[in-house]
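Note that one protein chain of the assembly has been removed; the remaining protein chains are unaltered in position.
Just so it is clear, A, B and C label the chains in written order, and each chain counts residues from 1 on its own.
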Amino acid sequence: MSSTDTRMKVSVWRGDHEGGEFQIFDVPAQDSQTVLDVVAWIQQNDDPTLSYRFACRVGMCGSCAMMVNGQPRWTCRTHVKKVLKDNCIEIGPLRNLPVIKDLAADMDPFFEKWVKAEGVFHPSKTRNDQIEEIDPASVQRVKADAGIECINCSVCYASCDTVAGNPDFLGPAALNRAWTLYNDSRDAGSRKILDAVSGAGGCHNCHSMGSCAHFCPNGLNPMDAIAGLKRATAAAFFRRRT
Amino acid sequence: MPLKSDIDRHDTDILILGTGGAGLFGALHAQQSAPPGTKITIAVKGLIGKCGCTRMVQGGYNVALGHGDTVERHFMDTIVGGKWLPDQDMAWRLCEQAVVRVRELENEIGCFFDRVADGSLHHKAFAGQTADRTVHKGDLTGIEIINRLMEQVLARPIEKLQEHRAVGLIPTKDGSALAGVLFIDMRSGKFRFVRARTVLMATGGGPTMYKYHTPSGDKTMDGLAMALRAGLPLRDMEMVQFHPTGLLAGDHTKMTGTVLEEGLRGAGGHLLNGNDHRFMYDYDTRGERSTRDVVSRGIYSEMRKNNSSPNGGVFISMAHLGPDIVAKKFKGMVQRCADSGFDLAGGKVEVVPTAHYFMGGVVVDVDTRTAMEGLYVAGEDAGGAHGSNRLGGNGVANSTVYGGIAGDVMGRDIRAMTALRDPDENILSAEIERARRPFGKPVGNVQNLRRVLQDAMWDDVGVMRTEQGLISGLKKIATVATDLQDIGVDPSNLAFNLTWHDWLNLASLVDVSEVIAEAALARENSRGAHFREDFPDQGDLETSYFTVARKTAEGLRVSRDPVRFTIVRPGETVLPEGEPETLVQAAR
Amino acid sequence: MLDIRLYLLQRLSALVMAPLVIGHLAVMIYAIQGGLSAAEILGRTQGSFAWATFYGTFVIAVSVHAAIGLRVIAHEWLGLGARALSVLTWIAFLVLVWMGVRAVWAVTAPGGVA
Partner (left out) sequence: MIRPHRTHPLWYAFILHRVSGALLALFLPAHFWVLSMALNEAARLDGFLAWTDMPLVKFAEFGLVFLLAVHFFGGLRLLALELMPWTSRQKTLAAGAVGLSVLVSGTFFLQAV
């Protein structure tokens, strides 16, 4: 690929919550070009009304996720070379979320579930206390660390068929956060967390189909986290009975 | 003058602009300190917690919490690093409160900072520090801080106005106080005016008017442009910090300008020019390990001599340290480069200095109050704490410390503000018309014009400055300003219309660019981030001044105000006698 | 649409079935050699309390398990709501138990056709 006059066919979903369709654009190919660059090029040079979202452009904010050739991806860190097929790319809004316009999805349901899963630290100390000493190699800490670097990009959420079929399902990211907190020795809300993930939309709906772990751009494994929650809730269930 | 367009009106008690470290802390603390029943609203240009630069913090957070470090030492480093220009009371408060804020982040918000084997916090030393002071979560500290803050805010009864862009601070008719803020609801394209008793502006500066820049895409100096139009004084506006190693990958990609971390140089990375010559020792005895400003100028000089790489920068090379070791030690960076098609571990990657942080900002007191009643400013929008240079690790400390203070102070002040204020409808109307300006004009390419501004700022108001260059830069900025007024945007569908926002972004950038260039002209010496080739000396420290710019009826005015040495004078120190110069092992 | 109770029921029933399935598969592989006949089957099972318990447990477990399984599928693929799902789960469970118990009775009741 050189920056001369190679061009590619990019088919972009246009529309809003009422529906829409793909529209084809002819975009110049460049070296070092990400899918986000392609989308931005279209908006800046071909169709000024194209809507999409991004912020950090380096894979830290999780705002730019879209469906690329039918797979959810962070577009700012997806090189065109990785997804170009027969000189074509298809780009659509993230799956499993309402569309605001074109490629911009409404992430509110995702974050509502994050909070609903009690994915919010429950303090046991205050700013006047010393910082707790924690052995970074302790078993609990290692478990918490495994899922802590989630950027809430919703890629896992978009990949999960259980989310698609079961609108109440809290989804992989929220449950991954709940599990991380459950293992955080400083968190005082383990009981709350277990209750929050045991309801009709809770962790027990996950079928371990693993798309979440397969697509997570940061290599996290929400499937593991959810399995952990299943064990913890089951153990607590029997403990409370007896 | 009656409004020409139909707008939405909305009331709240405490309004917060922005969801970086400053905005989110402002919201949380306001919620803790305001009387029960106070309505708090947080409005942001992107999604809550998913935009802004705090999230992009890699290195970490400066706090005197161990290894013999003290608030005094942190303070002295901040003053010396800022070349005696910081407002000393602000700097002191920053260092003192950072200790409380980090404990709050750990104990109440739930951030987990890295520990060493004995379970205590891990501290590392950024360049320019005399103690191991920087706490961090790997090299993704900002994500940890913002994610945790975001959760707390999302879980609270705080009204959320997402994808709401602030476009104007609207004062009362007599101009004595702030009445509210005008927004565009970006999702629908509609205007919304929100009245509030107090407003925290935490929109985070962000010098993205330079060809190469690091901040996130939503940051375009909107806050400072609004403050300027509202007549507020802005200080230290010439102070733009450049990070020496931004990725260079061509004009067409957003990856260009993004940071390749400081640690690469620290670990022994080589900077090579286009002829494969390791040039940094030609400029400084510390070579690549020199401070940000020195390395930036070294690279810039090579570029000007045309000793540059294919895309016009230089190379960073790590391979001599062993590709496997590099790949392990800088996993995130190597992976990021690989995603973009570059081999950082084994090959050479093109880099260029890149505009990183804005030290200038609105003049505020240590309680974040401004000259306008009801308006508070914190974070990168506020000037004073860093002077001419910001220490690595002091940026996020500043935004979280002062955001929290703003929340506390607003929660207190609001008790004395019984009523909402009515806006000056004329100004409201004028601000709406200003934002609607491109409608009906022939449609043009905003991005190309932004490039013109970015080139001008890079060439003439950038890493190295001269009077001649600055004057030429000002002319170019003025041309861009005129051209922008003639570029149209098709108004037929304003919902999520990014092109309209590109136009508004550029309008903010142009306004602030002019102030940067004027302030740079006014400073006839070289301090910290500001380097004048025609005035390379730092000037007399005792008579240090800072610049204050303000828009008046006659146009932009820049004055020089003397720095008040309220805590320590040049040549003195607040450290007890006999304290070692530095506690950092490697530096001793 | 699976809370922890239904989840545990489904997993427990699966655990109960695990050894039974092995047994069942083994018997079938053994029995099918040389073809099946009613007499052969019944000769083995009729009047056997052990076989009745074996298959009785199997029937109960599978009814619970499959009813809950069908409920999940009906929710995710057919979009059935909470009320319809409860109805479906119960109907599936009752139909399976009823037919299953009849079948077990038929093959294990003492003094049958052989």
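Just so it is clear, a residue touches a chain if its C-beta (ideal position, glycine included) is under 8 Å from a C-beta of that chain, and two chains touch if they have at least 3 such contacts.
From a predicted model like this one, the values you see are computed outputs, not experimental measurements.
Participant: Which of the displayed chains are touched by the chain that has been omitted?
Facilitator: Counted over the whole complex, the chain not pictured touches A, C.
Participant: Residues of chain C in contact with the chain that isn't shown?
Facilitator: Touching the chain left out of view, chain C contributes residues 11, 14-15, 18, 21, 25, 28-29, 32-33, 35-39, 41-42, 62, 66, 69-70, 73, 92, 95-96, 99-100, 102-107, 109, 112-114.
Participant: In the complete complex, which positions of chain A touch the hidden chain?
Facilitator: 67, 69-72, 95, 158-159, 161, 207-211, 213-215, 221, 223-224, 227-228, 230-231
The criterion applied here is as follows: only the chains that are shown with their structure count from here on.
Participant: Taking the mean of the CA coordinates per chain, how far is chain A from chain C in Å?
Facilitator: Taking the average C-alpha coordinate of chain A and of chain C, the gap between them is 40 Å.
Participant: Between chain A and chain B, what's the gap in Å when you average each chain's C-alpha atoms?
Facilitator: Distance between chain centres, rounded to whole Å: 27 Å.
Participant: Just the number, please: Cα centre separation of chain B and chain C in whole Å.
Facilitator: Averaging C-alpha atoms per chain gives centres 66 Å apart.
Participant: Send over the residues of chain C in touch with two or more other chains.
Facilitator: none
Participant: Could you tell me which residues belong to chain B and also touch two or more other chains?
Facilitator: Within chain B, no residue touches at least two other chains.
Participant: Once bound in the complex, which stretches of chain A touch chain B?
Facilitator: Listed in rising order, the residues are 3, 16, 30-34, 36-37, 40-41, 43-45, 48-63, 76-79, 81, 100-102, 104, 107, 111, 114-115, 119-121, 123-137, 144-145, 148-152, 177, 181, 184, 186-187.
Participant: Using the touch rule from the top, collect the residues of chain A that touch chain C in their complex.
Facilitator: Its residues touching chain C are 161-162, 164-166, 168, 198-202, 204-205, 230, 233-234, 237.
Participant: Help me check something: in the complex, which residues belonging to chain B touch chain A?
Facilitator: Residues 46-48, 50-52, 55-56, 65, 100-104, 106-110, 112-121, 137-138, 140, 142-144, 147-148, 151-152, 154-155, 187, 216-218, 249-250, 252-255, 258-259, 336, 339-342, 443, 445-447, 489-490, 493, 495-499, 502 of chain B touch chain A in their complex.
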